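Only one protein chain is missing from this complex, and each of the others stays in its spot.
After this line comes chain A, so read on.
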Amino acid sequence: MNYFPDEVIEHVFDFVTSHKDRNSISLVCKSWFKIERYSRQNVFIGNCYSISPERLLRRFPCFKSLTLKGKPHFADFNLVPHGWGGFVQPWIEALARSRVGLEELRLKRMVVTDEGLELLSRSFVNFKSLVLVSCEGFSTDGLASIASNCRHLRDLDLQENEIDDHRGQWLSCFPETYTSLVTLNFACLEGETNLVALERLVARSPNLRSLKLNRAVPLDALARLMACAPQIVDLGVGSYEDEQDSESCLKLQAAIRKCTSLRSLSGFLEAAPHCLSAFHPVCHNLTSLNLSYAAEIHGSHLIKLIEHCKKLQRLWILDSIGDKGLEVVASTCKELQELRVFPTDLHGGGNTAVTEDGLVAISAGCPKLHSILYFCQQMTNAALITVARNCPNFIRFRLCILEPHKPDHVTSQPLDEGFGAIVQACKNLKRLSVSGLLTDQVFLYIGMFATQLEMLSIAFAGDTDKGMLYVLNGCKKMRKLEIRDSPFGDAALLADVNKYETMRSLWMSSCEVTLGGCKRLARKAPWLNVEIINENDNNRMEENGYEGRQKVDNKLYLYRTVVGTRVDAPPFVWIL
């Protein structure tokens, strides 16, 4: 196999960047495995408990970038109790002890501490990029360590984290000589911001491309910041309401006009209805717009803005835009690839802001659409069939009908046929979330047609074990399956134990699986961690002679691992 010296092969491998492809390369032969090992720069670990830091370092001694994910996806919806796990500390400690030249750390749904951040900031001289998504456990003190010690920091990107804001001076911890900032996102910080320190930081950061501010940055400060950074590409506006005078507004408008590189706009956490018009001059260049937190802005103003955004590729918006607004999107945004429509009213209170009509309009008007997340009150099979016909290119299709078990509102039928049409038409579908009234039939369709499906989210759906079996047997590429409140039990769980070796994880909560069934599974598959998360009982289950036939009315989370049972599980997690 070796017609070329190792360096040449390594050079060729440099062009292969996707994790999947690099994994494939490493399986070709021993020699390629070795070369690939030493040259892998970016490591992706989808489940931090599937492997240990020591094994990571043994396999890839020279990596520069690490991506780690901790809690399962349903943790986003408060289904995983606090303290379950996903601690990054052992990873940082192990990496710090080794000689790896870490430059980038990307964490999702993990528990991070200030001590960990301090250790991180001191251990890696060339550390450049910290991206934390949906993490928790740290405060602005940890950010202060990063700011103080990471001389070559380029990116500090905090997305939707729970950060304890000590209202300290973390922004002023960046040294005066520090000028390499490219990305700064602190939108999720709740507290006050040192505006002077922020302005000075932005003023001395000529490479700054992405700036996302928190609520505490008012209008006049925004104007000054934009005036300092006209090269900005990605802007997250903080607070858009102010007690200031109209002169500030004029200054802001002038500053905005100079930001000719601006392509992405987000934020508007508190926003006045008319504020958006200041951004009209730059709309024609925008490719990404996230107004999904701007609950203050009424549909008519959103529409006025969107009418200017002809190049939009990504739009995140609230359902207050209405079906009419979505029709405007459909006729204006011909380049649209990704759309997310979030619910304004989380309690499903009868306001039919968007319906199936909006979804159909989008599918008809936006030929490049491949990803959608759509919250709505009602749906019909006819609409879904039309959408499938209009848009056979969906890669991600997530539909959430707010009321569980809701049927087609015209025919009162289950929505099996509608979703069936989607999976049949969209041959590249990788991610699917279903909702509404669904029988086992929809899972038959999914198993039959969704050959590329990697992630499936099921809630309040199905009739019998057959539903789950159709999916497990049919979807050969399934990686993550998450199910809640559906009548699937032990028979489905145990039918093909080896299937779980091909998947990253399975989540089942409020289903029909029993403790006995889970125990049997754990016995049959020692290479799985089978966790029962029982936040109420704290292991009273076992003490009280919990009957094996009783339902696990808490949560089952299982995942493949090469390092066995984890040692950091709290008392309410029972690993079988």
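In this section, a residue touches a chain if its C-beta (ideal position, glycine included) is under 8 Å from a C-beta of that chain, and two chains touch if they have at least 3 such contacts; residues count from 1.
Simple rule for what comes next: contacts and distances are computed from a predicted model.
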Identity of the absent chain, which is to be given by its UniProt protein name, from "Auxin-responsive protein", "Large ribosomal subunit protein mL40", "F-box protein At1g67340" or "tRNA modification GTPase GTPBP3, mitochondrial isoform X1": "Auxin-responsive protein"
Would you indicate which residue among A:Asp6, A:Glu93, A:Glu115 or A:Glu296 is in contact with the undisplayed chain? A:Glu296
Of A:Ile35, A:Val88, A:Val202 or A:Leu402, which one is in contact with the hidden chain? A:Leu402
Taking the full complex into account, find the residue in A:Ile35, A:Met110, A:Leu269 or A:Val442 that is in contact with the omitted chain. A:Leu269
Full-complex contact with the absent chain, from A:Gly86, A:Pro343, A:Gly447 or A:Gly462: A:Pro343
Residues in chain A touching the chain absent from view: 74, 76-79, 134, 160-162, 188, 219, 240-244, 246, 248-249, 269-270, 272-275, 277-278, 292-293, 295-296, 342-344, 346-351, 375, 400, 402-404, 433, 457, 459, 484-485
